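Pasting a structure below so you can have a look.
Omission of a single protein chain aside, the complex is shown with its protein chains in their original locations.
Right, chain A next:
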Amino acid sequence: MYQARARISGFEQEQNILVGDSQVVWDGKSYADTAIPWQSPVNGMIYGTIFNVNEQLDAMKETFHEKPYLTKPNRPVLYVKPRNTINAHLHEVVLPEDVSEVQINATLGVVMGENATRLSEENAMEYVGGYTVVNDVTVPHDNFYRPNIKNKVRDGFCPVGPWIMNKDVVSNPEASMIWTFKNDELIQVQNLTDLVRPIKKLLADVTEFMTLYKGDMLLVGVPHNPPIAVNGDTIRIEIDQVGRLENTFVHETGGTAL
């Protein structure tokens, strides 16, 4: 079993858990993961990264030279997922009335274990606390110049979890694959060896100008051609060595929204 940390409804403190293939040990007892009322294990700032997957960057090559972009990105292209977007394992994602379909951006979240400023590639990984599974739910759009935040900031549009796997048990996160299932059918496979900036390089380039605090999370990149989910779909994202995150998408009028 693997050591991880979680946040669970009714408990203010982060909980230490052990994660096995089909069960979770919490406070000495064994549970199916569906039996635990999960909260997001992350409650710091969440920064996303786009164009950090080679397949996506290659597909955009021509577009990058056209207006309004003119040249390919130089620094990491980042955005913020604000706190109202944070959602948890097995919770519903509510599609607002004006949104009929969303992109499923399955990605790895790197959670900081210490405050991190001006890291070098050599020391960057020492500041990582662990890893989690993230679905950066996004309203489809094709403008990357000045995209409206509405595409990314809807309430509950960032499921995270179920837990933060301690970094010691994820020996080489970039050797992991990301498997995305829609209604139990495998619909996308990503290989984390395909990152434009590997994690340590991304951390160094980001913390060169902005501090990531303990508990903040940096998403390593969103996939090329993210699959679509609509009302009623259940999406499960599995990342080897890290975890599996499942959410059902419901329409605002039909679901049990807050």
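Convention: a contact is a pair of C-beta atoms (placed from the backbone, for glycine too) under 8 Å apart; a residue touches a chain by one contact, two chains touch by 3 or more; residues count from 1.
Here, contacts and distances are computed from a predicted model.
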(request) Choose one: "5-carboxy-2-oxohept-3-enedioate decarboxylase HpaG2 subunit", "Xanthine dehydrogenase family protein molybdopterin-binding subunit", "Transport permease protein" or "Ni/Fe-hydrogenase cytochrome b subunit". The correct choice is the protein name in UniProt for the chain not shown. (result) "5-carboxy-2-oxohept-3-enedioate decarboxylase HpaG2 subunit"
(message) Out of A:79, A:131, A:181 or A:249, which residue would touch the omitted chain in the full complex?
(response) A:79
(request) Using the definition of touch stated at the top, determine which of A:14, A:155 or A:174 touches the missing chain. (result) A:155
(request) Write the list of chain A residues that the hidden chain touches. (result) 45, 47, 50-51, 68-71, 73-75, 77-80, 82-85, 96, 98, 117-118, 144-150, 153-155, 209-213, 216
